[in-house]
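Just one protein chain is left out here, and the rest sit where they should.
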Amino acid sequence: MKVHTDEIRLETEGFCDIRDVSAEVGRVVADSGIRTGLVCVGCPGSTTGVTTIEFEPGAVADLKRALESLAPEKGRYDHNATWGDGNGFAHLRSALVGTSRTFPVRDGAPALGTWQQVVFLDFDNRSRRRTVIVTVMGDSE
Amino acid sequence: MKVHTDEIRLETEGFCDIRDVSAEVGRVVADSGIRTGLVCVGCPGSTTGVTTIEFEPGAVADLKRALESLAPEKGRYDHNATWGDGNGFAHLRSALVGTSRTFPVRDGAPALGTWQQVVFLDFDNRSRRRTVIVTVMGDSE
Partner (left out) sequence: MKVHTDEIRLETEGFCDIRDVSAEVGRVVADSGIRTGLVCVGCPGSTTGVTTIEFEPGAVADLKRALESLAPEKGRYDHNATWGDGNGFAHLRSALVGTSRTFPVRDGAPALGTWQQVVFLDFDNRSRRRTVIVTVMGDSE
C-alpha cells in the first residue's frame, strides 16, 4: 500500500470555465505505479468544482446552462450584499457540485467510461490560478 | 493496510432506473476483512450516478421527479443537437449527481444510517449492462 500525490496547475478564466483534466489525472496515476485503489481529484477553494462529463462542446454547454439556472450569475445573493465581491453564485455552485471527486483505480488507470472525462470547474467571477491535487492510494501489484 | 476490490454487475432499464446495491456493497466490505477505513462505490460511465437514499418507493419517486425537474428528459440539449443520441439529460444528471461516492467503514461494515441505502442510478435512455466497482481500503484490525 502506498500513497502518491501530484498537482495540476491551471490558469482559468473563471465564470464557469470547464477544463478537461483527464489526461493529467491518468498520468499521475500511471506515475504512481499503483494498480488497484483510489484516486481523489480535489481543488482547494470555495469557488471551485470537480465532476465528470462527456467533454464535448454540447454537453459542456448544457452543464453551464444548468448551473446558471441553479445559481444565476446575476441572481440576488446575501453573500454579495455582505461582501460586495459579486461571486455569491460561485460559492453556491461550489457547495452544490463539490470541490473533489474520488474514483476507483484499476489496472493502473482511473476507472472511467469511454466518454467520461474528469473536469475542473472554476466558478469564480475572475481569472484565477488553481492547483488541482491528485492523490492516488493503493497497491502496486 | 490493504485494498480489496470487487464488482457488482447490473442489467438496467435506463431512464433513471434506481437500484439498491447496499447488500452487495456490504458483502464486498465483509469479504475484504477490512474493519476500519473507506469504501468507494463508483460506476464508470458518463450517464451513471451513485448516491444514497431511503430506498422506499415514495422517496425514490421523489428523487426521480427532482431529477426530471433539474434535467428534463424532453428538454433541449446542445448535446442532442450535436450527436442526435437524445441522452443529453442523462449526461447532465450524471455530472450533477456524480458517478461515485465514498463512505466510512467501521466495525467491518459501511457506516450508513438505518434507513440509508446506497443506490446506483442509470440515467441513460436505453437498457445498459453496468459494472459498479466497490473498492475497500483500510485496516483489518
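Couple of notes before you dig in:
In order of appearance the chains are A and B, and numbering begins at 1 in each one.
Following the convention adopted for this analysis, a residue touches a chain if its C-beta (ideal position, glycine included) is under 8 Å from a C-beta of that chain, and two chains touch if they have at least 3 such contacts.
As the structure is a prediction and not an experimental result, all values here were calculated from the model.
Per the touch definition above, the residue from A:G26, A:G42 or A:G86 contacting the chain not shown is A:G42. Shown as candidates are B:H4, B:R101 or B:R130; the residue that touches the absent chain is B:R101. Listed for chain A, the residues touching the missing chain in the whole complex are 1-3, 5, 38, 40, 42, 44-46, 48, 70-71, 77-83, 88, 91-92, 94-96, 98-100, 102, 133, 135, 137. For chain B, the residues in touch with the chain missing from this view are 1, 36-38, 51-54, 56-59, 61-63, 66, 70, 97-98, 101-106, 111-113, 115-116, 137-139.
Going forward, only the chains that are shown with their structure count from here on.
Mean C-alpha position of chain A lies 19 Å from that of chain B.
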